[in-house]
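Shown here: the complex without one of its protein chains, the others still in place.
Now for subunit A:
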Amino acid sequence: MTDLATLELDLINAIGAATTVAEVEAVRVAALGKTGAISGLLKGMGAMSPEERREQGPVINGLRDRVTAAIGGKKAELEAAELDARLAAEHVDLTLPARPRRKGGVHPTMQVMDEMIAVFAGMGFAVAEGPDIEDDFHNFTALNFPPKHPAREMHDTFFLKPDPETGERKVLRTHTSPVQVRTMMSQQPPIRIIAPGRTFRKDSDATHTPMFHQIEGLVIGRDIHMGHLKTTLKEFVARFFELDDVDARFRPHHFPFTEPSAEMDIRCDRPKPENGGKLVLNQGDDWLEILGCGMVHPNVLRSCGIDPDQWQGFAFGMGVDRLAMLKYGVPDLRPMFEADVRWLAHYGFSAFSAPNPASGLS
């Protein structure tokens, strides 16, 4: 056996015996490092005669290549094993719970308000607003409630304390209709707006809360009549309840600020055991009151500086909370304003369920 063969055997054995990347590296330094055995042989080739070099060169280079390959192979093998071992040690118990995130949500009244705004936006209605604290003129007088008229009493108005200087008693608006007045006094017809907002009446029982939400609508044009009112509201109700059509009736009613006035009902089957305790629309023998509406009273137009012989139109108002309850089967009104997180989690809506025409309202 030549010296070279012995050297190769020793190196290969040493590589094979190595159990860590560091031991392989030690063999590499011993063989191929600056002062390594093979490096010495390669250096020695410089002193050889050309003949010797022609004979020895391939032998030494071959040795170097085989040892290099062996080292590379062993190193890769050991690195893989070491990675496996390290990863095995990094095991975590993924059945452990993640840190809980709070689940937020949108209040059903606000969701429904967004839905209604989306439907009316599609029909060309802008969104108007007005203050919650109103004066008598905007809440009553301009809306054709004569002073001291019994109709005012039916509103169960909240009054603020009289102003110490003027003695004026402000009211909490009993409906969103004052926004009609504010809109008509500040902009010229044609007008097409809705006005959502908080409203207040001194009433508290299973179906009434002292604060609730309404959406008011107002359309003023040259020749807007009750046929427009009927079609617009039927269209709204159908889209809001996501029905193809709606079996509605308009029933004469009285509001001081509209003439003629009406209430709109939808045919329904009230919740009972036979229909699973759910309200079913467009079926049955019952009628569900949905909203109040009518043609804007000439006196209201006049109060707002609009000539009723030139302009006419319709107005409507509806309870947002109540329609939210009807649509989403919320049984009681009062918890709407109690901020019970369990209730909010159950009846709330995802942040990402903003109503839009592509995915539908809800």
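Basically, a contact is a pair of C-beta atoms (placed from the backbone, for glycine too) under 8 Å apart; a residue touches a chain by one contact, two chains touch by 3 or more; residues count from 1.
As a convention for this text, contacts and distances are computed from a predicted model.
One chain of the assembly is not displayed; among "NADH-quinone oxidoreductase subunit C", "Monovalent cation/H+ antiporter subunit D", "Phenylalanine--tRNA ligase beta subunit" or "ABC transporter ATP-binding protein", its UniProt protein name is "Phenylalanine--tRNA ligase beta subunit". Residue in contact with the omitted chain (choice from A:Gly36, A:Gly130 or A:Gly317): A:Gly130. Only one residue in the set A:Val106, A:Ala142 or A:Leu218 touches the chain that does not appear here, and it is A:Val106.
Here the missing chain is touched by one residue of A:Thr6, A:Thr20, A:Gln187 or A:Ser204, and it is A:Ser204. The set of subunit A residues touching the chain not shown comprises 96-97, 99-107, 109-110, 114, 117, 120-127, 129-134, 148-151, 153-154, 158-164, 169-170, 172, 192, 198, 200, 202-204, 210-211, 219, 221, 223-232, 234-235, 249-254, 259-262, 295, 297-298, 308, 312, 336-342, 344-345, 348-352, 354.
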